[in-house]
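So that we are looking at the same thing, I have put the structure below in structure tokens.
Removed: one protein chain of the complex. Kept in place: all other protein chains.
Let's look at chain A:
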Amino acid sequence: MSIRSLFPPGRLRTVFLPAVLLFGLMTGTHARADPSSGLVHDGVLDVCTNPTLPPMTFVPGADASDLAGVDIDVARAVAQAWGARMVLHSMDFVGLFPSLESGRCAIVISGVTRQPARERLFDAVSYLPTALVVVARAGTRPIGSLADLSGQMVVTQSGTSYAARLERENAALAAQGRAPIRIQQYPAEEQVVQQVLLGRAFAFVSQDVELGFRARQLHGKVAVILQPQDDNYRSFALYIRKNPTDRAALQAAIDHLDQTGALRAIADKWHIRAATALTQDLSTPPRFDVRAFALALLSVGFARAALVTLAIALLSHATAIALSMPMALALNRPGGVVRRAVGLYVALFRAVPTLLQLLFVWNALPQFFPVFRGDWFSPFLAAWIALSLNEAAYQVEINRAALGAIDPGQLVAGEALGLTRFEVYRHVLFPQALRVALPPTINEFINLLKTTSLASVISLQELMALTQIHVARTFEFTEYYAVALVYYVAMVCVLLLTQKRVERRFHWADRVKAGAHGG
């Protein structure tokens, strides 16, 4: 299936323009001295990849940090040729080029095809020939051209250039007065394939090598119905930031690997072959593999991913609550610059999508402040910062409402007893506000727990990221979806039980229940 032929230039800009608009400038990339190792820093070659595209780049086993595939081998060979150590950065596909732009990695290699449009922004070096394929369910009659897809539903992976290619075809179809190809886009390749397996879509557009590799997983359930000639999809390429010296060095390294037969050996190792060699038939109906489900459910990998999900949600929410307290107090007091600043913060962070905030913190911060390019700035830390800032904006409103719900006489009564302002808040107002704030706060936390799945775009290995990696590896959709579902439901259930327990402490607010406890 697909090589994700990278997004057209327009898509890249949608992510970065806000950054440019907000801050007004982009800092330049660092200067390089040694031409042979311009892409290597401190003996390390940083490589960004999205490991959901076998056989190019994927996770072969249960350990999500153990990547394999053609791309990984090629990158390793290049690093070795330069006497450098390869460090892989695994992330969501849409995060790849922003990470290259921000200098987090020197090379992107992730089954991306070479396209002129993309080369306007980045330098590319080809390393493997490939071809575009249109794939449908086994038994579908082959078609003569893309135009024959007129009126049909065709799926592609979002972030790839396939949709743009189909739109061009639609323009031609419209000129002839024919029905357009209906296009649906999904964020992950395995979801694209699933639409065809389910019969929801007629065909999908992809790249020959992946389909060849997938042949066994798919049990011959799909077949290539068209292999259109298109120069834009002839080869896979490594991408680097624009720099003629680096480009020449990379080209030389790839040429050397080609001449020594190393590239050939890598291709053979991963059984790269023409997709047309696929055999049909043997269509076994999909069954729920209980064993795969149970093994995944009990695996250390999923437990760890669930822990990451829970930890990032807990830490972010705790930080958000700490941040929101003084802001809520400021909002409940009249006038002033502080109050207006807090209002602006709340408006801004509620207006901007959480996904954008994550991408901004992870990819834009390092551009403005080089200090964020260091290894210490991990995806976990970035997600923590982004989600805390986002959540605090909502928590402020909850806290403000809770404090506002308390009788002003309580503050006066506390102070009249000689308590300091702080003691009144600590012992009188906060305990009462907590009762009002708790239910909406728990709601917020449950939302946040699920929002953490967005952090997969900045390569945080949380529950959904791991699920997608395993689905891409095995094509066992339901099994791994079920594992994620069980984990999320379990976490939320524990949370709701905790809420019940805590709310029991608020019996003072209920005459009947207070009687049962107070006596």
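Everything below uses one rule, namely that contacts are C-beta pairs under 8 Å (C-beta built on N, C-alpha and C of every residue); 3 or more make two chains touch, one makes a residue touch a chain; residues count from 1.
Basically, contacts and distances are computed from a predicted model.
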- Unshown chain, UniProt name, "Twin transmembrane helix small protein", "Response regulator", "histidine kinase" or "Amino acid ABC transporter ATP-binding protein"? "Amino acid ABC transporter ATP-binding protein"
- Given the contact definition stated above, which residue among A:Phe288, A:Phe369 or A:Trp508 touches the chain not shown here? A:Trp508
- Pick from A:Glu119, A:Asp258 or A:Glu415: which residue touches the chain that isn't shown? A:Glu415
- Message: Please identify which residue in A:Arg168, A:Arg200 or A:His427 touches the non-displayed chain.
- Response: A:His427
- Query: Please identify, in ascending order, the residues of chain A that touch the omitted chain?
  - Reply: 407, 409-410, 412-420, 423, 427-428, 431-432, 435, 506-511, 514-515, 518-519
